[in-house]
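Shown here: the complex without one of its protein chains, the others still in place.
So, subunit A:
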Amino acid sequence: MEWDWNFVWEIMPTLIQGVKITILATLLGSVLAAIVGLGIALARRSPNKALSRTVGWAAEFIRGTPLLVQLYFIFYVLPDIGILLPPLVAGVIGLGLHYGTYTAEVYRAGIDNVPRGQWEAAKACNLSASQTWTHIIIPQAIPPMIPALANYFIAMFKETPLLSAITVLELMNQAKSVANTYYRYIEPITLVGAFFLVISLFSVVLLRWLERRYGKIER
């Protein structure tokens, strides 16, 4: 079987549509992962032992099991208890939860890296707990984490093809449906690979820039 450029141009619009959904899922998933991660990191630091243990175990469990199975779980099991989610929403929740457990570690390291003196100074200035977090700790903790967070978002982008398993019409699913219609696999699947490679390489350039811009910790 030969590589056919005409076929490539013919299927390109369909694939571009898939790319849009892929990018949308990645962006929404990243936002959710950033929020979930912060929630987990804060809960694990909570003085309430029951809360921090439970959240710690749950995060450990989510990190130790495959994303694909979690997606199936969200998409097929939740309807049994009356929660019916559209595929894309289920996919974004799955991505956000799974990567939230990873970003939680990034937040933890970032928060631990804020020097003790800052906490003590906040206390000396008579700031309340919430003031300390919003004005002192978070603003100093976030910038050094940005490259590490971006790294996980790129990893998440590469996991989005899994969403095709729960019928989200993203890049991989569009390619599969095209391949099954024309019974030609070489072009669609190779193109999917090429799309991913190109977008990943671009994001690596972006990541390097982020590292230069935010990676240095000024002491």
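Just so we're on the same page, a contact is a pair of C-beta atoms (placed from the backbone, for glycine too) under 8 Å apart; a residue touches a chain by one contact, two chains touch by 3 or more; residues count from 1.
Here, contacts and distances are computed from a predicted model.
Enquirer: Mind telling me which option in "WD40-like Beta Propeller Repeat", "Malonate carrier protein", "Cytochrome c oxidase subunit 1" or "Ectoine/hydroxyectoine ABC transporter permease subunit EhuC" is what UniProt lists for the chain we can't see?
Expert: From the choices "WD40-like Beta Propeller Repeat", "Malonate carrier protein", "Cytochrome c oxidase subunit 1" or "Ectoine/hydroxyectoine ABC transporter permease subunit EhuC", the unshown chain carries the UniProt name "Ectoine/hydroxyectoine ABC transporter permease subunit EhuC".
Enquirer: Of the listed residues A:T134, A:T167 or A:T190, which contacts the missing chain in the full complex?
Expert: Going through A:T134, A:T167 or A:T190 one by one, A:T190 is the residue touching the chain not shown.
Enquirer: Which listed residue (A:P66, A:P86 or A:P139) would be found touching the missing chain in the intact complex?
Expert: A:P66
Enquirer: Of the residues in subunit A, which ones touch the absent chain?
Expert: On the side of subunit A, residues 1, 61, 64-70, 72-73, 76-77, 80, 158-162, 165, 172, 176, 179, 185-186, 189-190, 192-193, 196-197, 200-201, 204 touch the unshown chain.
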